[in-house]
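A single protein chain has been removed from this complex, and every other one stays in its place.
And then chain A:
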Amino acid sequence: MEAERRLSLRIREGDCAVLKRGDVFKAVPVLRQRKIIFEKQGFYLDNAIGHVYGTTFEVTSDGNLQPKRQVEETTTETKEAGTDNRNIVDDGKSQKLTHDDIKALKDKGIKGQEIVQQLIENSTTFRDKTEFAQDKYIKKKKKKYEAVITIVKPSTRILSTMYYAREPGKIIHLRYDTLAQMLTLGNVRAGNKMVVMETCAGLVLGAVMERMGGYGSIIQMYPGGGPVRAATSCFGFPKPFFNNLHEFPLSKVNSLLCGTLSVETLPSESEDTALTEEEMNGLVDEKQSSVQGTEEESSAETAMEINQTEEQETIDINAEDAEFKENKEKENKENVREKQRKQWERRKKLTETAALLREKNADGLLVASKFHPTPLLLSLLEFVAPSRPFVVYCQYKEPLLECYTKLRERGGVVNLKLSETWLRSYQVLPDRSHPKLTMSGGGGYLLSGITVVLDKGKSDSSNLEALKMEEPSSKRCKVQDLCC
């Protein structure tokens, strides 16, 4: 166990690692002889293999990485600085080096550190700048010319920051602090049985998996042809973490709730692979109805498509598995058998997942999707045990307002809370501390609450509570009196 942990500290071939330069992250697979482009620089990761995660590397001119020890601070000899900028004129001629000079320096393969030094020496105004301005100048130039890259181990912190900065659209603008709230409000921890419905490329799923550490089970509800787990795979979870990860198609939720879910209809698990692509492009409006609706259109055409893709998959796998098997006919037979086996396995897994859901004893529900939250909540909450938390994320406030109202009408929930977090970063430097110039405008909204036993047919009491909420406080006392 300990040895394994020590081993996992090192960068290994096939790992998923995260490159970091300044505040910029990029997740990459560690492969030999594969060129990586990061922050306008191309390099190979070969040399990084075997080093410990957290190592900082310098990119050499031939595109290799060289580990860099602690940055020896070039403490500039007895600093000379001005006190203010009254005599600094922007004539555009303060830098004596031309673009071509700088390019020549770079082409010669001179270290970034030296280029920065040259820039400083050739700046006529540098010495007149205030100490603070000098600092700022150096920092800016270092950022541009000193190519140091740190390779770090992926985590929710890193991946959620990375996704929010690089591809916010793919995670429906779920800011990392909002994701942090979800995990806490949802009481996500080892041993839980969680239901997760997300269209955040698998980032929320990964965050939940990290917090559960392989203990307990997760049921991922997915729209379309299958769950998207691009971000999940960036976490590099050990295999056992996937043993208790289940998935269930959203389109079967209603039939499961009505008790009409039959194993026969299961093989066509994914009724609309075609649709997923559309969904990717955000054409989801009509899909909302299908969440509520009861239509069971496992059409033949789409089933065909699935078979095709399935075949593709099996071929790929076999090609890897059994390269040496020259006999094509045999391979074909194997393919058919493989396909049947896969289908059978899929069916079995779905039956298992359906059984897990039917127990209706999940320990929590997390929703972060591009769909309207109301129908999702009204259905998926059925699977959650009483006295368990649920959290819904939405990029917009309005759908959550409706969801709030509908949940009140339904009853079976308490402590409903609609919230949003603001995140502010600070620059902290001696005598120069202040909030950063820009902050994120929005990281989405959360609706959270706790389930309670739903007593059917007596919804008036929950209406009463709803009333309580909406009345001004002066009236609230009266309503409370009523319920005593």
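Annotations for the structure displayed:
We adopt the following convention: a residue touches a chain if its C-beta (ideal position, glycine included) is under 8 Å from a C-beta of that chain, and two chains touch if they have at least 3 such contacts; residues count from 1.
In the analysis below, contacts and distances are computed from a predicted model.
Taken from the listed names "Exosome complex component RRP41", "Probable cytosolic iron-sulfur protein assembly protein Ciao1", "tRNA (adenine(58)-N(1))-methyltransferase catalytic subunit TRMT61A" or "Protein BONZAI 3-like", the protein name that UniProt assigns to the chain not shown is "tRNA (adenine(58)-N(1))-methyltransferase catalytic subunit TRMT61A". Among the residues A:Gln134, A:Thr232, A:Thr353 or A:Thr451, only A:Thr451 touches the chain that is left out of the figure. Note that of A:Val196, A:Met212, A:Cys234 or A:Ala354, the residue touching the chain absent from this view is A:Met212.
Considering A:Asn85, A:Asn332 or A:Ser387, the position touching the chain not shown turns out to be A:Ser387 (whole complex). Along chain A, the points of touch with the absent chain fall at residues 9, 52, 54-56, 69-70, 155-157, 160, 176-177, 179-181, 183-185, 187, 189-192, 210-215, 361, 363, 385-389, 397-398, 400-402, 404-405, 414-415, 417-426, 428, 430, 433, 445, 450-453, 455, 461, 465, 468-470, 480, 483-484.
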